[in-house]
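As structure tokens, the structure follows; a few thoughts come after it.
Note that this complex is displayed minus one protein chain, with the remaining chains in position.
When the chains are written out, they are named A, B, C, D and E in that same order, and each has its own residue count from 1.
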Amino acid sequence: MKKLECIVRPHKLEEVKGALEALGVLGMTVSEVRGVGRQKGHTEHYRGSEYTVDFLPKVKIEVIIPNETLQQAVEAVSKAAKTGKFGDGKIFVFSVEEVIRIRTGEVGAQAI
Amino acid sequence: MKKLECIVRPHKLEEVKGALEALGVLGMTVSEVRGVGRQKGHTEHYRGSEYTVDFLPKVKIEVIIPNETLQQAVEAVSKAAKTGKFGDGKIFVFSVEEVIRIRTGEVGAQAI
Amino acid sequence: MKKLECIVRPHKLEEVKGALEALGVLGMTVSEVRGVGRQKGHTEHYRGSEYTVDFLPKVKIEVIIPNETLQQAVEAVSKAAKTGKFGDGKIFVFSVEEVIRIRTGEVGAQAI
Amino acid sequence: MKSLQKESTRLGWAAFFMVLMAFMVTRPMFAQNAAPADPMKAIVDNSSAMRIGIDTVWVLVTAMLVFWMNAGFALVESGLCQAKNCTNILAKNFIVFAASTISFWVLGWGLMFGDGNGFIGLNGLWLVSGTDNSPALGEAYAAMNPFSTVKYEGVYSAINWTPVPLWAKFFFQLVFAGTAATIVSGAVAERIKFGAFLIFSFLLVAFIYPVTGHWIWGGGFLGSNNFRDFAGSSVVHSVGGWAALAGVIALGPRLGKYGKDGKINAIPGHSMTSAALGVLVLWLGWFGFNPGSTMSAGNGTAIAHILVNTNMAAATGALGALLTAWILLKKPDLSMILNGCLAGLVAITAPCAFVSIGSGAIIGLFGGALVVLAVLMFDRLKLDDPVGALSVHLVNGIWGTLALGLFYDNQVSTDIAALATGLTRSQQFMVQLKGVFWVGLFAFTASMVFWYLLKLTMGIRVSVDEEMEGLDVGEHGNRAYPDFVITGTTTISESRI
Amino acid sequence: MKSLQKESTRLGWAAFFMVLMAFMVTRPMFAQNAAPADPMKAIVDNSSAMRIGIDTVWVLVTAMLVFWMNAGFALVESGLCQAKNCTNILAKNFIVFAASTISFWVLGWGLMFGDGNGFIGLNGLWLVSGTDNSPALGEAYAAMNPFSTVKYEGVYSAINWTPVPLWAKFFFQLVFAGTAATIVSGAVAERIKFGAFLIFSFLLVAFIYPVTGHWIWGGGFLGSNNFRDFAGSSVVHSVGGWAALAGVIALGPRLGKYGKDGKINAIPGHSMTSAALGVLVLWLGWFGFNPGSTMSAGNGTAIAHILVNTNMAAATGALGALLTAWILLKKPDLSMILNGCLAGLVAITAPCAFVSIGSGAIIGLFGGALVVLAVLMFDRLKLDDPVGALSVHLVNGIWGTLALGLFYDNQVSTDIAALATGLTRSQQFMVQLKGVFWVGLFAFTASMVFWYLLKLTMGIRVSVDEEMEGLDVGEHGNRAYPDFVITGTTTISESRI
Partner (left out) sequence: MKSLQKESTRLGWAAFFMVLMAFMVTRPMFAQNAAPADPMKAIVDNSSAMRIGIDTVWVLVTAMLVFWMNAGFALVESGLCQAKNCTNILAKNFIVFAASTISFWVLGWGLMFGDGNGFIGLNGLWLVSGTDNSPALGEAYAAMNPFSTVKYEGVYSAINWTPVPLWAKFFFQLVFAGTAATIVSGAVAERIKFGAFLIFSFLLVAFIYPVTGHWIWGGGFLGSNNFRDFAGSSVVHSVGGWAALAGVIALGPRLGKYGKDGKINAIPGHSMTSAALGVLVLWLGWFGFNPGSTMSAGNGTAIAHILVNTNMAAATGALGALLTAWILLKKPDLSMILNGCLAGLVAITAPCAFVSIGSGAIIGLFGGALVVLAVLMFDRLKLDDPVGALSVHLVNGIWGTLALGLFYDNQVSTDIAALATGLTRSQQFMVQLKGVFWVGLFAFTASMVFWYLLKLTMGIRVSVDEEMEGLDVGEHGNRAYPDFVITGTTTISESRI
């Protein structure tokens, strides 16, 4: 099994979710993160002092999938999250050793 | 060493923490996440528009443990987090290549 | 490619970021977490009831780097984040199977 | 065109009323050369209208301040509860005044102020529809003067000592009734069903509050027997407190508040900003509550004395709680300072017009210390009161009522309250003690009956799941702060239950 | 030294003015033995000064309450919008009253109250610089009395029925004008350019508001033809509502509000605490809005009646919306309860001095139900109004204006408003209906013209990127809550657009 960590623009969250669900992925876990990267932060002012906000709001979508869905999932997420501008984000792929569903105790692909 | 990512119900946090501590696990890292899965979200109303809250509040507990504790830890977490209803969550197991304790520079199992 | 998960004190965030940037690391992803560990939580009072805050605010910095930068990066982060007191945090190292840059579709070290 | 405009002038803008009034009032002045029948009478009428005008302005402005306390209670109570229940508490505190308005209009007022027997009002019971010759001008005013021999023609004679119009009296009394109801809201927060609370509020304002109110302010047996309560330490705060205590008992504590092991768990409030702002609102509102209870501006002496006494007790209450918390709990807990201020205010409510400023300072100081101890005590008794309503309103309502006796000053009572009893302090104390007993007995028992009736019929407590998830979603389908990431700790850990 | 001190006394602290006044006023009293020329005249002058003093206190205090409504609008509107636009909404609501102040001072007042024709004011147009003999004492007062034959020397004769000083009149009217402007803010929130809103506000208060205001309150053709609007259901609320409707149409809905598939998406407000506190502020402010519109304390009767009517409609409005939402939407949505309360208040604004308390209760109840239906309707019409301003101010402004006819009570109109028309209910209703039509026609058309002029010149809507990121950063470079973690859902999903 693989884990995808997708860092995407917040307003792309629902589209990415939709794309994954279209592949039959039922579950995922989302959190608010802040990202630094090629996308330049913007300068804000507060009472005359300029300050740069480097950490831009992003959403991290973590999703565990069976090995076989990997390619499709990466493509689906890429497509849904893409705008073509700096800051679209990344997908990181990890290998998962085991998955356990707490409710049932099922393990492995069953448990996803 | 292994990393457990446990997605559990927020109100189970303290119980899971207790269960892990009972095993001698001293440290862990927690964050607020929102999960989608078999547990159905609920419908909320706001000014007459219905909207579905798919992303349900969950807590992610990340804990690094020595290989030998893996089985026990999974069982302990499973037991503590279980209610038997949809949405109890998952445990994902990853392999950790290295651990460094910043304070001392210790590495490996020492550093956990 | 490797992923570093660095759990550090919140006020060390900018220093760690600076240290990584000095190594040429351009991107990273940050989130607010709460950590339990050897650093003791403190006791707060609320209306006469004592309660312990075990979960201390920490910042998690996730950064994907090419294999060759690993050693340097670990050192840089360690140096920047160290105060010598309990609670300085950890660095966890994972192996990353693949990285995809959504904007361009680039993969691998290119995409970091 | 010009004349059309003159015409439109009068019509265009509303207060033509004023012109008429002014006319009635001023005509004799300008008609001087036209030899008015009786210039003296004109001046006297003019004066009466102005006197009532001033008094009405004072009564209405202070009543507005008391109305404003609804915002204070909403903020304090929601601020001291969890984010996940915030919408629910705001909704409860918001709707409770609307409910009180209807309830007090339909029945409460009549029961409280209608002429009747020593226990309840019986005349002009429904919809404030009884006769009353206020606003009292000229002869009618004399009729409302107890020293006068002219007969008062009305059914609300217990409140005929103030010349202001009937609706002004009604509104002033309504905002007090609303306060009593809103006190309950905080104590039962984070676990009560919205519907059950709403119905209880209706009942409280329609029945319980007006009955004890009648005993003290409405011509009933306590007021006639030298019991004194200037602005409602007992009438409003204790009654609210007793009703809250009954509710706390009927509901039981929040999940997770008292651990299986007997441990008392802290459940911190979600916004100190709300709580602190709320208490400042209440402090301000109390400047209406107490000084407004003169229901007349008079020559300013009484309202100034009462205002300073009120402020003094608020200040010493806050300082008293600060010191007590600093010593007992090691650090000055803000929520305790806030409760201390309210405690001082509740405590001075009964005695503000019967004691000197120095006594006021002591009463407040003691109230502030008391509230900290009371909070600790109720927790030991496993009576779960998220916001400290019992410690503030019940305990200090009683303390204030008794303090009136302990610090009773016959000179002040004559000059400021004009309700001197002539008793010694210990005599007055005994009278107050008896009053506290009867009010408590009735208010607590009646509330208990209502709570249990509701419990047996519709149920008063939300389900365990709903309580854990928060009442905002369960009761209203809304969340208070959907854009913010909320920590999981606001969801009670099951291990605590 | 002593004498220096006596001297310094008078100088040191400001209100020496008062001494002079007091002297003028009281001298004859104490000079009695000194055989004053005319003691009677002294007493009459004294009385006049006091009468005006009381009335001015009432007018200023109620005007302050209306000013305070700015805080209410700021909180309601920001609370019902997203966290990412909060700074922007607060800034808009804050600056709008500053802009109104300048605008109404420079031109608005003159256009509204200056003597002119049936359509606009023409005299004393700029900078409130026309003659006015207020505050009116003695003869001058008589001159302001329409029954008097003494001639009024001034150019603001439409508002000469109240004796208070010109600046008091100005301030009271200013806060009303500011209210109309602030209504627009909520409806156009989350997408309008800050600069464009600011300019529209200037124009609204300088031109649109005063013109219809002149028709009704300033001596124009509606007021002279029996049209009645006590405190501004039409003058203030409908006008603000029409301007808002034009803005909503000119701007279009927020991104993501109406899905491609026609789905209506909820965009929840970010703080129920703000929203609920805001409505409590407004409720309080309305006790200035309606009762203050007497512009005199009189003998208290009118202000008390109006106050109770106002409160009654607020209460029944809240309960009406509560019940309607509970039935239609299954759960009692707090934001609907809040809108319901405001709906009741808007609805009672016109009729509060023309109808009985019982009628007030019904008008409010109906208004509360209406607002829920209107919110649903506007969403079906794809008119995106984030805070419900149209449903509250426009729909209920109209409802209130018509309700005056439906529940018209000649007795109340004579006693309380002193503006009885003598018409039957159906006749009055027809008059009201015509007024609603003319006001709507002008206010909507004029607003539309201004909005489109702005759209063509400077643009009125922020860029898509700015709207998605939030106007706080885009327009102000500030964020409202930089220390808090905000969820991504506050950023509109593109899939919805």
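To be clear about the criterion, a residue touches a chain if its C-beta (ideal position, glycine included) is under 8 Å from a C-beta of that chain, and two chains touch if they have at least 3 such contacts.
Computed from a predicted model, the values in this text were never measured in an experiment.
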| item | value |
| --- | --- |
| Residue of D:87, D:271 or D:447 touching the missing chain in the full complex | D:271 |
| Among D:66, D:91, D:125 or D:159, residue touching the chain not depicted | D:159 |
| Which of D:106, D:307, D:373 or D:433 contacts the chain that the document leaves out | D:307 |
| Those residues of chain C which, in the complete complex, touch the missing chain | 9-15, 18, 30, 32, 42-46, 57, 59 |
| In chain D, positions touching the absent partner | 40-41, 43-44, 47-48, 50-51, 54-55, 57-58, 61, 65, 82-84, 115, 117-118, 138-139, 141-142, 145-148, 157-163, 216-221, 223-224, 226, 228-231, 268-273, 276-277, 279-281, 283-284, 287, 291, 293-305, 307-308, 311-312, 314-316, 318-319, 322, 329-335, 337-338, 341, 353, 357-358, 361, 415-419, 481, 484-487, 489-490 |
| Interface residues of chain A (partner: the chain not displayed) | 34, 44-51, 55 |
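Assume only the chains that are shown with their structure count from here on.
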| item | value |
| --- | --- |
| Labels of chains that are neighbours to chain B and to chain D | C, E |
| Angular offset of chain B relative to chain C [C-alpha, multiple of 5 degrees] | 120 |
| Chain at maximum distance from chain A, centres defined as averaged CA atoms | D |
| Interchain centroid distance [CA atoms averaged], chain A/chain B, Å | 18 |
| Approximate Å spacing (C-alpha centroids) for the pair chain C, chain D | 54 |
| Of all residues in chain A, the ones touching two or more other chains | 30-32, 58, 94-95 |
| Shared interface positions of chain E, touching two or more other chains | 268-269, 329-331, 333, 335, 485-487, 489-490 |
| Chain-to-chain touches, reported pairwise for every pair that qualifies | A-B, A-C, A-E, B-C, B-D, B-E, C-D, D-E |
